[in-house]
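Below you'll find the structure, written out as structure tokens, and then a few comments.
Here the complex is missing one protein chain, while the rest keep their positions.
Residue numbering begins at 1 within each chain, and the chains themselves are lettered A, B, C and D in the order written.
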Amino acid sequence: MQLWLIPILPFAGFLINGIFGRRFSKSMVNVFAIGSVVLAFAWVLKTILGLGDLNTPYTEHYFTWIQSGTFNVGADFTVDRLTAIMLMVVTGIGSLIHIYSIGYMAHEHGPNYGGYYRFFAYLNLFMFFMLTLVLASNYLLLFVGWEGVGLCSYLLVGFYFDKQFATNAGNKAFIVNRVGDFGFSLAMFYIVKQFGSLDFGTVFHQAAGASQSTLTLIGFLLLVGACGKSAQIPLYTWLPDAMAGPTPVSALIHAATMVTAGVYMCSRSWPIYVHAPDAMNWIAIIGVATAFFAATIGMAQNDIKKVFAYSTISQLGYMFLGVGCGAFSAGVFHLMTHAFFKALLFLGAGSVIHALSGEQDMRNMGGLRTKIPWTFATMMCAAVAIAGVPPFSGFFSKDAILVAANHHAPWMFWLGVITAGMTAFYVFRAMFMTFFGAYRGHHHPHESPAIMTVPLVILALLSLGGGFIAVPTFLGSFFPTVEAPEDFVLVAISVAAGLLGILMAYVMYVAKPGMADSVAGSLGDLYKFVYNKWYVDELYDATIVQPLVKGSRTVLWKGADVGLIDGLVNGTGWAAKQVGGLLRLLQSGNIRSYATWVLFGGVLVIVAMSVAGGIR
Amino acid sequence: MTNGVPISWYLVLSAVLFTLGVAGFVFRRSIITVFMSIELMLNAVNLTFITFSYQLKQVNGNLFAFFVMVVAAAEAAVGLAIILTVFKNRNTLNIDDVSSMKD
Amino acid sequence: MPINYSFSGVDTLRFLPEIILTIAATLLMVLDPLIKKRSSSAFGNIAILAFIAAIVASIQGYGNPGTAFGGMLIVDGFGTFFRILVMVVGILTVLASYRFLNVQDAETGEFHSLLLFSVAGQCIMVTANELIVIFIGLEISSIASYVLAGYLRDDKRNNESALKYFLLGSFATAFFLYGIALIYGATGTVDLTAVRAAQAGANAPNPLFIGIAAALMFVGLAFKVSVAPFQVWAPDVYQGAPTPVSAFLSAGPKAAAFAIFLRIFMTAFEPIGQGWEPLVWIAALLSMTIGNFAALLQSDMKRMLAYSSIAHAGYVLVAMTARTDIGEAAAMFYLAAYAFMNIGAFAVVTHLSGKGERYTSIDDFSGLAQKQPLTAAMLTIFLLSLIGVPLTGGFFGKFYIFKAALESHLVWLTVLGLLNSAVAAYYYLRILVVMYMKEPSEAAANAEPLSPGLGAALILPAAATLFLGIFPGWVLDFAGRSATFLK
Amino acid sequence: MDTILFLVFALIAVVCAINVVVQSHPISSALSLVGVMGSLAILYLQLGGEFIAAAQVVVYAGAVMVLFVFVIMLLNAGAEARQGRSLVASVLGAPLLILLLLLVAYFVQRWYPENPTVKFGGFQHGTALDVGRALFTTYLLPFEITSLLVLIAIIGAVVLARKELD
Partner (left out) sequence: MNLLLLTLIVPLAGFLIALLIPRSSSGGSRMWALISSLATFVISLGLVAGFDRSLTGNQSTIDVPWIASPDIHFSIGVDGIILWLVMLSTFLTPICVLVSWNSIEQRAKEFYAFLLLLEFGLIGVFIAQDLFLFYVFWELCLVPMYFLIGIWGHGRRIYAAVKFFLYTMAGSVLMLVAIIYLYNKTQTFSYNAILEMLASGRLTFNPEEGMLLFLAFFVAFAIKVPLFPLHTWLPDAHVEAPTAGSIMLASVMLKMGTFGILHYCLPMFPSAARQSAPWIATLAIIGIVYGALVAMVQPNMKKLVAYSSVSHLGFVVLGTFSFTQMGLDGAVYQMLNHGITTGALFAIVGLLYERRHSLEIKDYGGVATLAPWLSAMFLITTLASIGLPVLNNFVGEFLVLQGTALANYTWAVWAALGVILSACYMLWMYQRVFYGETNEHMRHHMLDLKPREWAAIIPLIAMMVWMGVYSQSFLPPVGKATARVLEQTQVNVPFRVDLKPAQSGSHTEVARAH
């Protein structure tokens, strides 16, 4: 089926735009960039349709990538049901966002010839790596995509590379991800050590017979990797900063696709996890903790993209919760619906920002619903979806996760419910601050062009109706099923929490506009603590970054390297010269001294020879 | 031979003279005296040669002493010439003053 | 006592090289007043011819090896090797001194005459098999050298050099002589072979006495080869002497002294080898260490080379410590390689020093590579060889020496010696540094073009150094075959 | 008789030798050295070295020492100056000398355990005849090459003492 075409098409787009894009007109760039992605989407459709029910995975082998002894890693692609969903999401949403970007980037002025071609080249490269990631049929190839998307994230976050904050954010994204990759790599090493291969088929086949401790270790290490990529505690800090990139990037990479790779990978590794309950439990704990924690921060942010960034972290936590509770299909389902509504939220936010010529602070917005109605309407769809209002997409997926959580551990359910309330609150808080009340800014808002709004509308439809896509059923045979009875009470509680959140937001930001500040004021330090994101960045900086940098500079470099080791080396030279200096004292130039030395030597020699001859 | 001189006396005398020669070299400051000390050392060696020659009943020791004398004479000629040039250039015969090259 | 002794033509033939040199030397002395000064380099040419003739005679003589004059002389491979070596050193010295003497206004027949005599003395030393002949040969070589060291008699440094060399040399010779006397007393003979034989018989003398005699001779010989702790004179003398003479002193007399050192200790004193081995061990280590470390701080090129020659003497002693034929062969090879590289290095100093030898400091070599790349390249070869970089004679010399030492299980001496050579690299590198990496100095800028003689004195040793480094087999084979003494 | 002869001249030799070393004026040292040589000549005679005893007086005491005295006079060398010092020599010199003397003397006195004695006339082959015969037969080579030595001495003296290099 020529699976290789799927990633190669965007890659071709990348090469063409990357090498010649500077000389191209914008429309020429568009042709290659959007064309390649849309073609890839089309090829995905054709492939999936052509492969039938996909009950058995379909694999293509291209060439041996690495071979050493009997170990080998092939460049192999596989399509199964999970992959199919991911392919659809990635290419579908990817296409939409590419199209949207034409409008969004039209007036952007990045460094280097406006950076237009560069943006699309990077975006295409991202598609290439993302598709490689989902198509990979072994861990190492998955890792290729995994690192590759990280690279694109780095490049796109640092798109405005003349701005220090952007490049800082890019570095942070890459390096924090590297910490996660560290875990991922170790997991791979252990897999090979235990199973002798990295092929999903082989590994999973053997995992069934492996010891639980082995699988727990592997599962845990994979989780570290997933935490990095999917911005979970403790490695989430890069994602909020990553909003420094252009907004479509936030939508595509930092909401819809790349950050969900961790979820994808954990789901993919279910044969390992199902035999490693401890690891599963940790996934759930991290997931729910992240969901709650990020939601608290999200409630206090004023930058519209930051709100959605924390929201993303929080929603990813949900997905982890689902996976950790054994509801893999629910996790993946939420992954998909989240891709719809979060992409929409970001794109909508982009549209707002675009409308306000770059303004991102919600305190300088307000009353925009009349000025940019399309944006408002579509974003509202996403808001209700994420708030879990039935029967929109978020409701179904979130509900499935919470039910599974309840089955797994009730406290996780309750925390999840609270988080759901907070989610509804901060999303609608953002909606109200942006679109309701009076306009507080100085720009002249204008609605975005159709090239931007059309993708918004499509995503809005998906957000609203996405819940009816039968993902859980489709994946039902792929994942092991969890016996979690549908309980109407639980559903009602979670829906109620969401509605309560919406209501509170309405009260505080529409009905009684002054109330927000007074609540914040009454919370005092707690509010400040949350507003400052629990000071986690500062904590990391003080406990890890600074000690490492300063320690390296003063202790290792100046101390050990220059001081001790080189000191010893140069000291040897110095000492040699000192010895030389002492020896020069022998050379007084005085003949009588010389004669004495000769005499001295002579006596020594005679003594030595008498000793040697055995003086009697 | 009951009241002859023990042969070791000659050898010890030679050692004493040799040591005195060395002492002269080490302690004297006049270049000429230093040179004479060397002659003294050579004389001491000659005494050893001749003593052994006596003991071994060979003429060879005598010959060696003779060769040493010739060498000593040749050394004397050259040595004194060198001393002359040094004196001409530095106007001193103090051996401690001839120490411009050092380190 | 009947006269039962006569000498034949064979004896003469085996003594022919020395005869040639003597005749030439005398001829030069006689010609000196007849040849117009400064008009030609006739003296040098004659000397070189004589050397060549003598080399030919040596080779001829080796065609029919054996003893001469009743065992006083022995023409064997060992002797022939060193004979040729010292004569080649002589040739190179003459080549290096053409221009030098001209610049210093000091061209006389006596210079070359003394040189020829000195070499003749060395030839006698290296072929002698009898202590008295060795002694006289040593004195011939030495006395001529004393005069050569002070050749520019109006130069204060020359005087001082000559005086120090003369007084201390005579002083050490007295010890050597005392040693001979004691050996004579102990064994009743001064013939090396007989001395060795006397130690084997039933009424062998107390080895202790032999040991004491050996110790006294060791003093004299160690002094002549400038081995620690008898090395003190060498820096002053080499620094003060005219540069070509320093070159000569550091190569010719040294090689000859080493030859007799080896011959005496490996034949006459071989039976007490256990006794003197530690002594040589220590002396070797001391020499390497003192030479190398003291050289680190020198600022005068000649003085630095003097210290380096002390260190190199130490390396040769390492070979001697091995007390094997292979060790001797290694020492022979090393001395040959050393002679070439050292004369070459001194020749460069000669070239640069100028009238009155003003420019001998290391800084004067600054930027030489930019002004005279060929000269610098030659010096580079010599220095790399002195360091012991492969494809140079110095490397193979060291290699053979340490190989011999390891075969005799002298692991520590080998390790320390080689570490020493790493230290030594530092001061040789300093010269490369100034030559290649600094801006030209006054001396380099004003250096005149290479004269033909000096050029030959550079290129020949350089070629020899490389030859010994790339095809060492030829010389080493010869050395290996010659290293067995008549015992 | 032999013993007395030995003791007397040994004593003279030693005293003169000490005098060589302690006298500060070179001329005194030179004369003392002549004394040493003279007494040694007697001892040589006692040991049977007739020829060498004669040579000692004629060549050594006669010619060589005269040369010394001549040079001393020529250079007008006075009592040696006291300035200048060698720390090494003054500190190490004396102990080393004593050690050297003790060691060498100890060994040489042990040379002949049965300690034979010397009597005048005990060895009679040190005559000019014996010496001459040996010189021109067995020791022809050394004898010939000593002539080289003398030649070098002449050239050396010429080189060093000639008025000017031209």
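Convention: a residue touches a chain if its C-beta (ideal position, glycine included) is under 8 Å from a C-beta of that chain, and two chains touch if they have at least 3 such contacts.
Bear in mind that the values here come from a model prediction, so they are computed numbers and not experimental data.
Considering the complete complex, the chain that is not shown touches A, C.
Among the residues C:I52, C:V103 or C:L406, only C:L406 touches the chain that is left out of the figure.
Check A:M28, A:I175 or A:V536 against the missing chain and you find that the one touching it is A:I175. The omitted chain makes contact with just one of the residues A:Q164, A:S357, A:T473 or A:S518: A:Q164. The missing chain lies against chain A, touching residues 1-4, 22, 56-72, 74, 76, 78, 111-112, 137, 140, 143-144, 147-148, 151, 154, 158, 161-162, 164, 167-168, 170-171, 174-175, 178-179, 181-182, 185-186, 188-190, 192-193, 196-197, 199, 201-202, 205, 548-549, 551-553, 556-557, 560-561, 565-566, 569, 573. One chain is missing from the display, and on chain C it is touched by residues 369-370, 373, 384, 387, 389-391, 395, 399, 402-403, 406-407, 411, 414-415, 418-419, 421-422, 425-426, 429-430, 432-433, 436-437, 471-473, 476-477, 480.
Methods note: only the chains that are shown with their structure count from here on.
More C-beta pairs touch across one of A-B and B-C than the other; that pair is B-C. Taking each chain's centre as the average of its CA atoms, chain B and chain C sit 26 Å apart. Inter-chain centre distance (chain B to chain D, centres taken as mean C-alpha positions): 5 Å. Each chain gets one centre point, the mean of its Cα atoms, and the points for chain C and chain D are 30 Å apart.
Counting partners per residue, chain C has 132, 136, 139, 143, 146-147, 150, 153-154, 162-164, 167, 171, 182, 185, 208, 212, 235-236, 297 as the residues that reach two or more other chains.
Within chain D, residues 84, 86, 89, 93, 97, 100, 103-104, 107-108, 111, 130, 139, 142, 146, 149, 152-153, 156, 160 each touch two or more of the remaining chains. Contact residues of chain D toward chain C in the complex are 103-104, 107-108, 111, 130, 133, 137-142, 145-146, 148-149, 151-153, 155-156, 158-160, 165-166. For chain B in complex with chain C, the touching residues are 11, 18, 21-22, 25, 31, 34-35, 38, 41-42, 44-45, 48-49, 51-52, 55-56, 58, 60-61, 63-64, 67-68, 71, 74-75, 78-79, 81-83, 85-86, 88-90, 95, 98-103. Within the complex formed with chain D, the residues of chain B that make contact are 1-24, 26-30, 32-33, 35-37, 39-40, 43, 46-48, 50-51, 53-55, 57-63, 65-67, 69-78, 80-85, 87, 92-97.
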